[in-house]
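One structure below.
A single protein chain has been omitted; all remaining protein chains appear in their positions.
And then subunit A:
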Amino acid sequence: MATTLAKAAEGTGAATHAARIAHVSKSFPGPAGEQLVLDDITLDVAPGEFVTLLGASGCGKSTLLNLVAGLDRPSAGAIDTDGRPALMFQEHALFPWLTAGKNIELALRLRGVPKAERRERAEELLALVRLGGAHGKRVHELSGGMRQRVALARALAQESRLLLMDEPFAALDAITRDVLHDELTRIWRETKLSVLFVTHNVREAVRLAERVVLLSSRPGRVAREWTVDLPHPRRIEDAAVADLSVEITEELRGEIRRHGRH
């Protein structure tokens, strides 16, 4: 499975970006007229790149992800992705009327995978997230971490070259989250997917990403970017991760403080 996905990614060698966000603004009608949520965001995600979007509440990071996913339209600017991106939510969003395996098979079916292949592909994807044998499990029989892994497998079933993740591990306990960070890193490296990962957790951002993009709040603008040039595997307690996290946290605090002044 991993090799199939990797091939799919390599097949688009010509593409210079997995997502191109060009001068995107978004406003919503609010009580005091139009409320500007995103202001002139420009951001590229290269093929195979792992980018985290970091910001405090109200920076519009989830809004941006919805725009990239095509669930909403920007008020201005353009977004270009290579095919329909896969999207993972903070809630696992698995369908409770289907088993874990059937959730994945539905994703395959909606993509037009023939019936004969679906079962086997679903098993492969479950094995990839180390849940082989969980095909027949109901969603409510799985733990939070297992649900998010099935959700990841379902997202991978779309064989999209871009995976969007909206705080997917925020609701998990610390140790499960740490394990899933390792898993995500492993799968990302095996599949050579591009990932755009939204979080408000600075250490998570540094641990996972090749590039961290800090958004300011109200309206969301790209405040600063860091390239994370640390070798994998990383650990959440690594000194280098901690150092960069301190620096980014300071910057984030500065962004938040700005709002208290006026």
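We adopt the following convention: a contact is a pair of C-beta atoms (placed from the backbone, for glycine too) under 8 Å apart; a residue touches a chain by one contact, two chains touch by 3 or more; residues count from 1.
Heads up, the rule we're going with is that contacts and distances are computed from a predicted model.
Undergrad: Out of "Sulfate ABC transporter permease", "Hydrogenase", "Monovalent cation/H(+) antiporter subunit G" or "AAA family ATPase", what name does the UniProt record list for the absent chain?
TA: Of "Sulfate ABC transporter permease", "Hydrogenase", "Monovalent cation/H(+) antiporter subunit G" or "AAA family ATPase", the absent chain's UniProt record names it "Sulfate ABC transporter permease".
Undergrad: Of A:Asp80, A:Glu120 or A:Glu141, which sits in contact with the chain we cannot see?
TA: The missing chain is touched by A:Glu141.
Undergrad: Which of these touches the unseen chain: A:Thr81, A:Gln158 or A:Ser245?
TA: Within the whole complex, the residue contacting the unshown chain is A:Gln158.
Undergrad: Mind pulling the subunit A residues that touch the left-out chain?
TA: Output for subunit A: 69, 71, 84-87, 89, 91, 93, 95-98, 106-107, 110-111, 127, 130-133, 138-146, 154, 158, 175-176, 179, 182-183, 186.
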